[in-house]
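With one protein chain removed, the remaining protein chains of the complex are shown where they sit.
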Amino acid sequence: MNKKFSAARNFVLSAALVAAGLGSAHAEDKVKVGLMLPYTGTYAALGNAITNGFKQFVEENGGKLGGREVEYFTVDDESNPAKATENAKKLVSREKVDVLVGTVHSGVALAMAKVARDTKTLMIIPNAGANDLTGPLCSPYVFRSSFSAWQPSYAMGEALAKKGVKNVATVTWKYSFGEESVAGFKEAFEKGGGKVVKEMTLPFPNVEFQPFLTEIASAKPDAVFVFFAGAGAAKFVSDYAAAGLKSSIPLYGPGFLTDGNLAAMGGAGEGLLTTLHYADGLTNAKDAAFRTKYAQTYKMQPDVYAVQGYDAAQMYEAGLKAAGGDPAKQEEVIKGMASATIDSPRGAFTLSKAHNPVQDIYMRQVKGDQNVVVEVVSKGLEDPARGCKL
Amino acid sequence: MNVQASLILKLLVVALLACVPLTGESFYIEIVGKILVMAIFAMSLDLLVGFTGLVSFGHAAYFGIAAYAVAILSPQYEAASLWYVLPASIGLSALAAFVIGLFVLRTKGIYFIMVTLAFAQMAYFIFHDTPLGGGSDGMYLNNKPSAAIFGWEPFDLTNEVHMFYFILVMMVLVYLFLTRILQSPFGRALVGIKSNEHRMQSLGYFTFRYKLGAFTLAGALGGLAGFLYAVLFGFVTPELLSWHESGNVLLMVILGGMGNLPGVIAGAFAFEAMREVFADLTKYWQLLMGGVIVAVVLFLPGGLAGIPGRIKRAMQGGDAK
Partner (left out) sequence: MDFATFLIQTLNSLQYGLLLFLVASGLTLVFGIMGIINLAHGSFYMIGAYLAFVLTSATGSLVMAIALGIPLALAFGAFLEWALFAHLYKRDHLEQVLLTYGLILIFEQLRSLLVGDDVHGVAIPAFLDASIQLTDVMSYPVYRLAISAVCIVLAIALYYVIQRTRLGMMIRAGNDDRTMVEALGININMIYRVVFALGVALAALAGMLAAPISSVFPNMGSHVLIISFVIVVIGGIGSVWGALVAALIVGFADTFGKVLIPELSGIVVYVVMAVVLLWRPEGILKKG
């Protein structure tokens, strides 16, 4: 990188620091939280759940983070990567937020992470699972309160291999999250002695699954592993059951297959086993309190997305506490977050060097409208963070 | 408006734009920079829609191809030379437009709209489904191209102010270039094709060649916009090629008033400003946006450029009574 650049950047940075200094001279300023989440479009429900979770923690914390009042700046990212950089910049350079929280869509999160890195802004990802975010693109400024695509799928691969399943066919959308999930599954499953006999993909967001069901019926693998989420997941599970395959060839997948979709499947999901870092029927006290409060406040049951939003706030609180409540002391905030143990409704977790949760992965089974925990299949699973140099 | 007044107005606008970096607010420098990029993009489409009468509903493809070209052609850890990636990206977009033009220009009317859309979708899926450009997640442009020529660096694109002026100069150049083109025999032939293609043919024009020329040129200029976008933001995604983006740029064109370059630039500003203001105003901004679009189509057929004329007519009407 040339000198001119660093000189210019230093100038900009020092200007920013001066500005920040002036800001804190006004003393006990509010903490500025930038929420960049989908509030319209396909993922709107997830964006709302994350926001609810985040705000619930702040409420429980006396309306404050790090002892300061919280001021929210909200941007609807529309799950549109084409507008992502601009939206993130709006929060960072115009609103001068202390922390950027977002988002659901991986492509949008990647654009945000670039802004966070370039502007040295703290960022907490409350969902997007792209491995790269805490892999080759990892950064001291970027944290994740959710999961990497690798985690739940790897755990499922291990579990199926242990069960003695030999041949598995996979189906997913042809996009990064799906392909990373299948890769994580395959890695663990083949390490454990199984074999992925058929890998099938279809263009996102196509939901005409019938051709694949026919292929599965003809190949007759021991089991099928799929990654789908949202409406596509509901449709796949319904179609799979309607084709009569559910009784003969068991279906597995990361928990996104069933989370938030059970009502839409209308019973077709009953009995399915999925892996995720959260489940219904956990027995820790934190979860019970979280769920009661959430149900009271928002008149609906919380889901994994609400938990991830809640934990994003918890992580930031831990960082601020370590920095004596001053968001401007960014290095200390980062240290505090990186070394914190987060008492999450999902069970306590710590953060890996790459800032991804090191967490238990649960095997869950669909019972009625719940994903009930069966067991912990992988204790303290850490994403390998390949390509991360932190 | 007489010629002189209009020239002064245009110079004023450029001068005003040139003052934007003086604010020192990096957000505004970047957002205005982005709008200028979109203005270039909209002008390139106006060449087709407004002047040649070809309603392309897949113009985002050329924008996206050039944007991806910079990201793919730039090495991962160092800056590529601007003097290589700029012509290469524009060239790739122009090539794509030329090849696609050979096919789509065989069709007319609604078919033309739909076929341009289909080809843009193909380009979208190529970037979305293959590892070529990072798949659905898109890819970073880690280092902005360097403008150095034999060690001498006239300007530095990593500097946001330099970047802004680079974009502004490009926009002015594109404007002047298109104005010039439209006054040339080639440009007059295009306008002739728009008003009556059969007549042009009977006058001995090979209209297909003219249309292909316009289509390629529009693709190249759209590519320039895409190139600038990628360098400005350092991130490209398949969504840049989606039909929504093609729709948005059409909207800028019609908002500004087809066949009117300064109007189209104003259209780009109005469109982006509307999105900003509405999104800040309410969670339900899409409702407002949709409402405005419907209203513009129903009540403002000439776009923004038609407003002065309307006011004039209204005032004259008032005087007469």
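Per-chain numbering from 1; labels A and B assigned in written order.
Throughout what follows, a contact is a pair of C-beta atoms (placed from the backbone, for glycine too) under 8 Å apart; a residue touches a chain by one contact, two chains touch by 3 or more.
Predicted model only: the values in this text are computed from it and were never measured.
Novice: Looking beyond the chains shown, say which of B:F41, B:Y68, B:F119 or B:F233 touches the absent one.
Specialist: Spelled out, the listed residue whose C-beta touches the missing chain is B:F119.
Novice: Consider the whole complex, including the chain that is not shown, and state which of A:G63, A:P136, A:G164 or A:P203 touches that chain.
Specialist: Final answer for the missing-chain contact: A:P203.
Novice: Would you indicate which residue among B:A18, B:L95, B:A148 or B:M289 is in contact with the undisplayed chain?
Specialist: B:M289
Novice: Out of A:T134, A:S148, A:S238 or A:Q308, which residue would touch the omitted chain in the full complex?
Specialist: Per the contact definition at the top, the residue touching the missing chain is A:S238.
Novice: So which bits of chain B touch the chain we can't see?
Specialist: 49, 55, 57, 103, 106-111, 113-115, 117-119, 121-122, 125-126, 128-130, 243, 247, 250-251, 254, 258, 284, 286-287, 289-294, 296-298, 301
Novice: List the residues of chain A that touch the chain left out of this view.
Specialist: Per the touch rule, chain A residues meeting the hidden chain are 40-42, 44-45, 48, 174, 200-203, 205-208, 210-215, 217-218, 220, 230-231, 234-235, 238-239, 242-245, 248-249, 260-261, 263-266.
Going forward, only the chains that are shown with their structure count from here on.
Novice: Which stretch or stretches of chain B touch chain A in the complex?
Specialist: 24-28, 30-31, 34, 125, 128-129, 134-138, 140, 143, 146, 153, 156, 158-159, 233-235, 237-240, 242, 244-245, 279, 283, 285-286
Novice: In the complex formed with chain B, which residues of chain A make contact?
Specialist: Per the stated touch rule, the residues are 1-2, 4-5, 8, 12, 15, 39-40, 75-76, 80-82, 84-86, 89-90, 93-94, 106-107, 110-111, 114, 118, 130, 132, 137, 174-177, 179, 203-204.
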